[in-house]
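Here the complex is missing a single protein chain, while all its other protein chains stay put.
What follows is subunit A.
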């Protein structure tokens, strides 16, 4: 496919996305990721092996798939890694691409990219219009949002549909009146170890002491449990990533092949596999007073 595609994130979704694009023989694929590989990534980030732990994700993914393309004889495919924060990339960088696909795990970077792409379309008076396809997963659930700047709802238009910030327990509860392990871990992580780099062993030890002090059962207290609460870890598995990444790339294929009517495009999808498999595709309207895309 004669396309230049930017993939944001080389994690669980990113690995699946870049693999799909390579199989689709997309001419130029760029990957941005600041992170390095950890052991807990390896249950789903299949382009990485044990010996890659500590290496940059973007580099490792690009190295692997470059070798893969060479072996398959896909010589015209160019893969480029950017091991850096996407906030540091200038608008000129983004406008080079025909599509941006994201497999990110936070709201901030998505809003930034959305704003940048909408602004490019606004400044160029639609001379530049880079579709932004955003995938996300959590456990067995996920979403896909297809954003065509100035045409369909942008990321910011749907910001109010996000759940409230993770419910924090009131400080007085976790400080004076802890009732369960969650309260204990939150206190240790946010008060006792405030401002320090968290270390699983230290966290566990302090949690154990505090739980004992308040007579809270430590049966379920393990390193993995404490770390999960302290870092707000989201469960993830390769199958959900594949479902979402497959749908993201299918959106790209559909737009590339002119199979979509943008006026009726079902631009948002939510996916849930906890009870059967439900994929709800629907049209999300633009927000009239959207702080990012209104007036475009």
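Heads up, the rule we're going with is that a residue touches a chain if its C-beta (ideal position, glycine included) is under 8 Å from a C-beta of that chain, and two chains touch if they have at least 3 such contacts; residues count from 1.
The definition used in the following text is that contacts and distances are computed from a predicted model.
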Subject >> The complex's invisible chain, by UniProt name, from "Acyl carrier protein", "ZYRO0F04290p", "Ubiquitin-like protein" or "Proteasome subunit beta" >> reply: "ZYRO0F04290p"
Subject >> From A:107, A:171 or A:233, residue that would touch the chain that is not displayed >> reply: A:233
Original post:
Which parts of subunit A are in contact with the chain that was left out?
Top reply: 1, 16, 19-20, 22-24, 38-40, 42-44, 46, 49-50, 64, 67-68, 71, 139-140, 173, 177-180, 182-183, 200, 214-216, 223-224, 227-228, 233-250, 252-254, 256-257, 259, 266, 269, 273-279, 281
